[in-house]
Each structure stands twice: as structure tokens, then as C-alpha cells.
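Right, I'll just put the structure down here and ask away after.
Here the complex is missing one protein chain, while the rest keep their positions.
What follows is chain A.
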Amino acid sequence: MRVNFTVNGRPQEADDVWEGESLLYVLRERLGLPGSKNACEQGECGSCTVRLDGVPVCSCLVAAGQAEGREVVTVEGLAEYARERAGGTPAQDSGLAPIQQAFLDAGAVQCGFCTPGLLVAADEMLERNPTPSDADIREALSGNLCRCTGYEKIMDAVRLAAARQSEGV
């Protein structure tokens, strides 16, 4: 079947989609967007997290056909998404979203496999809750597994992004 939907602000069309295929598979294998990672395929690890009409979801658990006509944001579109949210102010010199820069600055990226999902989830939380407590951060990221970092650097990164956001940096 054919699926039409919007990805990172651009209309996309995927052809020959198998009816049981996941949104994650379509993003990675048909649209050339491998940022969302394929790990557990059962919603346990969060590495495939994307925004579906603004809501963070595991793209491995969304049937491709369910995305018809809807808007998806992946980690590839996160910088642009953050820029528009901030009223179109120019992206940082690096071209990264603030949450991405914070992950780099805090050393929250090790092997990097869980990073895209964590970025999408953390960015959405900061949009909803600009001044999160540590408990809020832990809860928002509770569906994202990281096998490398022990999460401490990830917590640092999200705190850093929240602090920079509130300072308007």
C-alpha cells in the first residue's frame, strides 16, 4: 500500500509498504531516515521515539498505515523543529537543537545508539515543562534505555538544556 504523511515538515510518500510494517521501518528503510534506531521492536527501549502529531511515541509500535495524513518529527528534524518553536531564531552555529548541544557539552553521548530517542523525548519534556525537577526528568526518560552511560551524564545534559532555556541562551 501507499502511505502519505509529513516528516520533518516535508510531505512524503512511501510505496509498496507492507500492511504490517511499522512506521519505524518506513522511516529507516523507505525514506532514508536512519536516525530513529531499531533495537527492541517491542516498545521497551525508546530508541525509536518520534513525535506523532506532536506526541512522543515508539515508532516501532505504530503501524505505517496509522501515520497516513499525520505529522512525524524525527531526530533528523529536531533542530529545525526547535528553531521554529523558538520563533524562528537562527539555529546555533552548530546547526543543532539546544538539547543536542547540551548532550554534547555534558558528555551524554557514548555509543550513541539510544541518543536519538532520548533527544526526542527530552526535547518534548522541556517543551511541556521548562523547569523540570530531577524526578520529572527521570519519569520523562523512563521509557528510554541507555546501556553505556549510567544515565548520570544524560541527567546533566537535560538539566543543562533546561537551565540554558530558562536563561534564554
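Keep this in mind: a residue touches a chain if its C-beta (ideal position, glycine included) is under 8 Å from a C-beta of that chain, and two chains touch if they have at least 3 such contacts; residues count from 1.
In this section, contacts and distances are computed from a predicted model.
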Checklist outcome for this item: Name check vs UniProt for the chain missing from the figure, options "Putative phosphoesterase", "Carbon monoxide dehydrogenase", "Transketolase" or "Spore germination protein YndE", returns "Carbon monoxide dehydrogenase"
Next on the checklist: Counting contacts across the full complex, list the positions on chain A that touch the omitted chain.
Outcome noted: 1, 18-20, 22, 41-44, 46, 49, 55-58, 60-63, 65-66, 68, 121, 139-140, 142-144
